[in-house]
Structures are given as structure tokens and as C-alpha cells.
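With one protein chain removed, the remaining protein chains of the complex are shown where they sit.
Chain IDs A, B and C follow the sequence of writing; residue 1 opens each chain.
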């Protein structure tokens, strides 16, 4: 019997039902139910025979879910109810014993923690994959010069390897963030009951051990009110997606006719419905476009949790779609980034030509003067003046006359000045640790390989 | 001389200048400049005499900043330029040597990392403070019964101590998040130069050691493009603020006449301009209201970084106001939460009365039947039927007749049923680990004290 | 032939394909294609025979879409390509003539504008529906007193009708917002081509007229770059959802045992998996919970459009899922709000009792003194003092002694004071326009009915 005298309104069912998406929790729900049944029997709350019946039923449910022939029913509001209903169809009334000493509140928190942990691990593998490809690419393009940009203006030349490795370290930090996510899923909610604990002296530690949790959540109220670990995943994903959006934006830019630094593989570009000549960097654009979506999921879940009194409120059902779409979006974005950069062809001529504009050596000229004893700020002014003369007269720095150089500064030896304006020295002079000189990039590449090996181990 | 022939437009200055807020980086800028000057001298890039002159000038600058009499000039665009200008006024042309082998790009990234680290540490102390007060309050209200709520409906009774400790564990996770933030500020950006490294063989390791960084950033391009640590702080703050918003919302609710669970201290409430009787929980409302602001800062910085090509872009100047306001907002919110709950007076009568509604024992009746061997799902149905009869006839469960009980289930012994409906057993029967039974709450309180001691150590 | 030598990567297809959601544009795409074909023939760009063949084919496509047996193919990347492919299967090579003088860029912008307009109209109907129910409810509960709250503290009594009508006016503003959305979909994008216009002297005005647009977009570049109307819908929806969240929050609050102001219909509430007594206001909680989701969609699309160079970029494909989910979410929320409040039973005893707490009349006492000539601010102080005496001694205002009243103010006539503290006068004295006195609420109800009639006409 129910305490309700009216069936749910059709619109209410539409608003309320989560089965359309929470079916994805199915495997985790079966796994936790199996552990719960074993514990109930071990604690003497159900019999061994009941346990065996439950385990057998759960095995069949699991198989049905895996095979895609689990018979969903119209009245299944969520995956937990669907599984309990199906279990009871398979195993008989004993199915009704499974929900002893637990509630949907601790059950769903447990499923969500298990889902989050599993997908954080998958994300970590995807990140490692893109990192490996970056290391290979850096190795293959070790000494290809290109302009480094600040404010999208050519600033100083760097090697392409150095630029690519910048993304390696971004992803290294992303990995650290997903490792932190794992650390937020270590406390088992199951056994917290509806909110207050349960009327049985259960062995939560045993369940935790079986399900791979490190410990049990110490406070039952918090256990069912907590979705921090979902926020953690969303936040880590948002930063990773923001990194990917920068990579996507650079690929879009570099594959423009104006830059011409990269040719994206045909397999990662599209044509136009009307313009036959077009080869559009759709994948790179979508890489750029997905970050706001994930950031929005993060903001939305914060919004949902905002101001919610303890403990469980139905609002918290909104955690699922935000997490699921984030997991899927990030997964395909990481895979796409990996595939796309692996197939990209960089254009050494265009990059080198862009890097040989001699204005890009202005800092080096200033530092040359520093080494003659002129304070840096004064050097900066001298060279800025030379740049103005050159730009106004449409010449390169190297084309300035001895007289013009002498007028700017008596410390400026014309021969040394012109010597300096030969490209390679600009790159190789950046000898500081982490700089673009080849020896430094090689050190960095070794460090990247070590970081990757350590992590993969 | 400048390479520019026109002065900046007044509107451009207004848009561009950051001095109005980045003056807060002053102390960090002086500290890093001091370390940089020492390193330049040690590496033979400047002389010992120059170093001493710079250090003396920086000391005076520091003093002026501290005393609030640093003479800002109208043309100071940002704090870095202001300090260099002032230093040169004080020390003469040698001031112009300080910017050797660094750029504003690595300089500002370093200041921001130092600022973030310093404030993450302060935030950690604030969190510990509110945790201590929660432990004291839990201790003082150990066995005060109140209703636990799900869906804001009375669900099962709990002790007030248990409810308060739920917040303890939320803040414990927040602390873990700010510890993670610290771990994101360990790599020194300084020495990355504009983006490519510098033309001098500097000793970045020495600077890192002096400024408390664990290592140097391994890639100069990444070092100046990276604001992950700011995102990390904002994300940690957003979750903490969301927790505080739940606390604020509960205090608002509990101080309503309808709940009447708490009286907030006069020192944390306001009157009305028109209604003389009003005592409004303004502080609690603002605690609730601030989370969306911090979440917005987080979303905004993601938006700024979204799709930005490497390396530094002016857009990144937007990191500051979002971080500064977040730091200030979270700081005052944590302090307010601490002060407000310390002064709150809980109303034991109102809470107990609310917790003694016998419908709240329905789960216990169901579990009682479970212990007679009835499957839980069947028990749930039996009790739901009893609830419906009681509610429809305006009686409590205890007022149901023997005949009504027998009609519901033959396993239901009327005497045991009525015995069960005496309040304290409902609380003390929640014996599972993390549950609300007093022994369990005492265990939990010990765990909380240990966690706090460990952390404080 | 294609200009590509490699087929799309499987992961790229997964990232790129929009057919999984943009099938919803199908009916609009057929409608615009029909208008386009007619115009092409009228302008002499295709023959009448071609037009007839296209129209016949489109009719069949439309039927298949409607019947749900449109044969989607694995290579269908989006609904536009799917329809063109299918049309060509049905009608032969003439199908290839349909894309003359248009591009996917103007085509999709047109579909989206049509979709937005159609759904804005549906939303307007839903809003009118909930407004009608509010008017009925206000009428039925015209003179039921309840406390009005500020800061969730009882402030001044109002009639339930007055409170319910507050939502009427919120929805009135929402309607105004969706009318504005309609005004943003009046300019036909079709015919802008890829971005520059087309190589044919087409009759865009005729297409606009046939499809119900008021005029043609004046700039082809803007026409394909513009998604303002989607932002407008999302923004209108966000505000409407925020209003609904306030309604949901009040229903949750009012159906708590502590408030007890409303009993929600069984058809709009759920039970608990573990606690047999529970009747949870799930629908009201979800009404509250959905606003952050819609606000997030709005923020996400702004994020996508942020910093995009003109004209069309693939990023803009992200407009669809945000719009579609918003439309669906708002639709079910408005329907749920309507159904839920129509079935709600208000509890006149609980509301009246809460409204009769005499502290709530403090403003009236102050205003009574004002009418004796005391400045309001002084009156406020006098009454605040009386409140303090009453609260400190656990009495109502009416229980204060003559001596206590005299001590507070000599203008305070005890008889008039106690007379005033009789409930009904507190309500009926709020005689200002828009106030809670019954004559004013009746005026307001008439105004609401007029606004509704005007709009429905």
C-alpha cells in the first residue's frame, strides 16, 4: 500500500524521472548492491540463502544491462528502482530484502562516487595519451624556429618543440587535478541510510573495502548531502577544456591562409556546402567551443547546491546530466585533440620566415647594450627609437645606417649589431633554465618523459 | 625614446590601467625584486654595488607601501611600473638595471602566484577557525534532538551535534582543496622572460629558494601563459562559498518564527527601517548570497582564458579583480560564519518538539518488521498504509488502534509498536558507523578533533 | 569528387555530427526549402518542372519526418544534409538544384530563427496558462490572511490573493520578454549565402513573406554570424526560470511541517524509498533546481560567441543543444507549475494563526503615533522599545501594561493601542494603491484579468 491516493501526474513524471539518463549508473548500482547483500548476510541481517538468491539475481540483471536487453518498464522512475523491480521479478520477494539498511540517498551518492572515480581514471589515461603525442611531436620538431607571440604580436622566436611542450605541462597540471578528484571519492556514503545512519549494526568498512573506497564517510548527514566530488570533476574538466580551447584556437589560427603554419589532416576537417575550395578546421573549432559548455555545467551545479538546506533535496538529481555530459564531452575532446595533432603537418618554411623578421631581435639588441653596462631601461629606450626609425622608413633594423646607429647610442657597435641580427643567435641565446635554447629544450623533453613515465608506472 | 608618436588616449588609459587594484601586489613585487637583484649580482649580471643600491631603494619603497605614503604618479599604469619608477627616483639610473633578465610577463605571474599562495594559507587558517567552533558547539549540544530533513520534510531525528559536524567535514574537504591550491603555486615563473627565457644564464633555482617556490617552471612559454593556480583558488573558494551558503540558508530558515530553532545574536542581525519589531538575519542571508558571486568570478576567468592563443595576452589582466574580490569575500564570509554560529542560541524545546512527531519513526517501525523476517519492501508498504490511515484521520501513529495495526500486518505487536514510538530509541537505534547514536557521534567528535589537531600541527 | 583525400576520422565524426539533436529542425528546414524552391523558379533560376519535382519530394520528406520513418543514414552529418540526400534519392538529380543560391550558413540561421519564433509562441501560451490559474486561485483565496515576509521573518500580514498575484506580474514581465524575442526573429537570413550574398538576383522578400518574416536581413555577413535571437530566448527563459524557482522554493517551504501553509497534491509529490511516512515535494524542488541549468545555457552560449571573428564559425553549432534543452526544460517547468498550484490545498488555519502574531502590527502602531504628530523615526524608536520589553518578558504587545505603554510614550493611548492590535485592521489599513487592503486587491485582480484578456486577444 502507498500513503498516496493519487497516481503521479504525467507532467510530474516527465519532470521527475531520471531513468532517461541515470541508466548509466546501472553497473555501479549492481556492484554496490552485490557488496551490500554480502555484508547484510555477514552481519546476520539477512540469511546466506537470501544473499545467494540476491547475488544470482543481480548477476542476471548485470548481464541484461551489459547485453542491452534489460527490460525497462514505464513506471521505472530511476535506475535504482528499475533494478530492484527487475531483481524482484527474477528472484521473488527476497528482492525486497536488498533495500534493508540503506536508502536511495546513500545508494545514489555511492553510485555517483563510483562513477566519478571510474571516469576520472579514464580521463587520466586520455590525458597521458595526448601528452605522449606531444612529446613525440616535440622530438620530431625539436629545432624548427617559429615566432613566439605575446598579444598575438611576434615577440621572440622559439622552437616549435618548446611551444608544443607548453601544452604538455598544462596537461600535467590537469592530471594532477584529476588525481585530486580521485582523492575526493575515497569515503563510502553507503550505510548512511536516509540521513541518520541505519537501525542495524552494519559493517560499512567491509563494503568500503570491497568497492575500493579507502574509508567510510564519518558523518551520515554529510554523506547524503555531499556532491563535492562531482564539483571537483567538473572543475578539473573545466580547466582541462579551457586548455584544449587554447590548443584549438591556435590550430584554427595556424591553419588560416595568413599564418599557414599547419595543415590539418583531411580526416579532421570538413568542406563547405557551397564553397568547393573550403577545408574548414571544424574539429579545432569545436575543441575551442566546448570549454564554455563544461564551465557552464560547473556553474550550474554550484547553482543547484547553492543555499540548499541539509540533507538530500531532490534538486541534487540535477548533478547527473551535468556530470555525464561533461565526461562525454571531455572524452571526445581529448581523443580529438590527440588525433588531430598527431596528423597535423607543420610548415617549416612559413614558420621560419615569420621568425626571421628582424624586429623580433629587438630585446637581444637591448640586452647586448646591457652587457656593455647600460641600464636595461635606457637600452630599451635606445632600441625603441631605432625601431621607430626603421618602421617609419619601411626598413628592417639591419638596414639602418651606421650614422643612425651612432645617433641612437655611442655604445652600439654597428658590426656587432648586424651580427646579432642573424636569426639563430636569438634562439640559442635564451639559455636560462626553461628557455628556448636547444640544450634547455632537450632538458625539458627529458623532464617531460620522466613525468610521463612516473605517472604511467 | 618611445616607438610611439602619440600619447595614450584618456579612455584607453582608463580601460588599460590596473594600478587601481594591482597595488595589492606591491609587497610581493618588492619581495621578488629583492630576490631578483641578489641573483643578478650573484650571477655577475650586475655589480654588488648596483645590487646594494637596488636593495636600499627597495627597502624604502617597501616602507612607503607599508606606511601608505608611497607617492603614486598619474602615469603609473600598474604597480610594477610604479615601483620601478619610484625606485629610480630614489636610487637613480641604477633602478633601470633591475628589469634586466625579466619581463613584466614573468614578473606578474610570479606576483600572482605569491599572492595566491599567501591567501590560500590565510584561508586555511580561517577554515580551521570555523571548524574549531563547530567542534565546540557539537560538544556543547551533543544530545539535543532535532529533526533531520530530507526534501525539507522531517525525516528522522538526529542530534544537533551530528548536524553541526556535517559542516565540519565539508570544511575539511575545503581545506584539502586549498592545500591543493598551494601545490599549484610551487613552480617559479620568474626568469621565463617575456616568453622565451632570457639572454643571460640566470640562477632561477636560487630565486625560487629565496621566494619559497619548490622549483622553477620548466617551460618559459607555459610559465607566462599559465593562470591555472588562480582558477584553482577560485574553484576552491566557490565550493567553500557554496558550503557557507547552505549554512547561511539553514540559519535563515531556523531563525524564522515557524522553525524557531535558533536565535541569532543581536550583533549579527539588523532591524528594519519601517517595522520596529523586525530582527533580520542579514548576515546569514549574505552568507547565502555570496556564493553566486564567487562562482561567477570562476566562470569569468575561464571565459577570459577560453580560446586565448599562447603566450601572454592582455586579457589575462582580468585575473586580478576576480581573484582579489574572491579572496576578500571568502575571508569576510568565513569570519562572519564563525562569529555568527559562536553567538547563536539554539532552542532545545522547539527542536525537541519538532523531533517528537511520531511519523518520524516510521522507518524504525518498518525496520522492526524487517527484524521479524518481513522483506523490507513489504514492511515499507505496511507502514506507509498505517501512515495514510493516521494522516487521513488526523491522529498520530501511536493513536492507531490494535485492530488497525492487526489489519495492517499480523507481525506487528501493538505493545512493541507503541514502545518503539518513544522518541529516544529512534535516535539511539542509528548505531551504524557515522550514524546519530550518541556513541557514534562521540567517535565522530574524536575524529574531528584529531583531524583538526593534525592539520594545525 | 571531393577536395579531400581522406575520409573523416571516427572520433571527428562523433565530435562534429549534429544530427543527434538537429533533427528537431527538420520541419523548419522543409518549410524553408519549399519557399526557397518556389522563389528560385519565380526568379527563373530553376524551371517550373524542377520546382514541382522538388516540392513533391519535399512533401514526401515532410511526411516521413512527421511519421517518424525518415530513413536516416550513417553518413548524415546534420539534418540539412540528410534532407538533401533523401530528397535526391526521391526526386533524382534535381535534388541537387535545391542548394542553388543558398548555403548551410544562411539555411541553419533561418531554421534556428524559425524554431526560436515557434517556441517563443508556445512559451507565451504556457505563461498565459499559469497566469490564468493564478487569477483563479487569487479569486478563490481573496481574503485569506497570511504573514508577508521580509528576510523570511514575519513582517506584515497580507492576503494570500495578494501574494499569489505577485507571481502573476512576474509572469507578465516574462511574457513581455518573449514578445521581445519574437521581435528578434523578424529578419530573414536566407539568401545571405555563405556570407557575401549570392550570385543570383534572388527575391528574398518573397521568401520572407512566405515564411512569416517581416523583412530580409540587411547585411549578409551579419545574417550568418548572428545568434542574438537565441541569446534573447535563453535570457528570457533564464528570468522566467528564476521566477519559477522562487515559486518552487516557496512551495517547498510552505509544505514543510513547520510552515504547514500548503498541502501539495499527491499527484505532484513522491514517497521515500526507505521512510514510509514521507511525502516529498519533488516537483517543487525541481522547479527550484532548474533555473541554474537554464542560466548556465545562457552563459555557455555567450561563452561560445565570445571573441569569435566573423562570420560563421563551427563553434556556433553549440547554439542548438543549449536552446533545445532550454525550450524543453522551461516547457515542462511551466506545465508543472500550473498543474501543481492548481492542485495545491492551502491551509487557512495555519496561515491565519501565523498572521495573528501581534508583533506583526508594530508598523501600524508606529504609524498610529505618526498620525498623532510624532515624526516617524521617533515612533519607530518608541515601538522598538515596546517590542524589546515584550520579547524579553515573553509577552505579546497586547499584554503590555498601561504603565509600560505610558513609559514608552505619552502619546500612546492604551485603548487605541489594544484596539489596533486586532488583526483585520492591519490588513485593511494598507489602503495605498497596490496595497493589501481588499479593495486594492480587487482592483489588482481586475487589472490582471484585463492584462490577460488583452494578451489573449
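List of remarks:
Keep in mind that, in the parts below, a residue touches a chain if its C-beta (ideal position, glycine included) is under 8 Å from a C-beta of that chain, and two chains touch if they have at least 3 such contacts.
Because the structure is a prediction, the values reported are computed rather than measured.
The missing chain, though absent from the display, is touched by one residue of C:212, C:385 or C:414; that residue is C:385.
Of the listed positions C:194, C:275, C:336 or C:421, the one in contact with the omitted chain in the full complex is C:194.
Contact residues of chain A toward the unshown chain are 147, 149-156, 252-253, 255-259, 271-282, 285, 299, 302-303, 306-307, 354, 357, 359-360, 362-363, 365-366, 380-384, 386-387.
Summarising the interface, chain B meets the missing chain with residues 2-9, 11-12, 14-16, 77, 80-81, 99, 102-105, 107, 193-194, 265-277, 279-283, 285-286, 288-293, 295-297, 299-304, 306, 313-318, 322, 332-333, 335-336, 339-340. Interface with the hidden chain, as seen from chain C, comprises residues 1-5, 45, 84, 88, 93-101, 105, 148-152, 155-158, 162-163, 165-170, 173, 176-177, 180, 183-184, 191-202, 204-205, 216-226, 228, 231-232, 235, 238-239, 242, 245-246, 248-250, 253, 288, 291-292, 295-296, 298-299, 302-303, 305-314, 363-364, 367, 370, 375-378, 380-382, 384-385, 387-388, 391, 427, 429-437, 440, 444, 447-448.
Note that in this section only the chains that are shown with their structure count from here on.
Both chain A and chain B derive from one sequence, and where they touch, over half of the residue numbers involved are common to the two copies.
Between chain A and chain C the centroid-to-centroid distance comes to 33 Å (mean Cα coordinates, whole Å).
One simple way to say how far apart two chains are is to compare their mean CA positions; for chain A and chain B this gives 23 Å. In chain A, the residues touching two or more other chains are 2-5, 99, 105, 193-194, 288, 291-292, 295-296, 299, 302-303, 306, 313-314.
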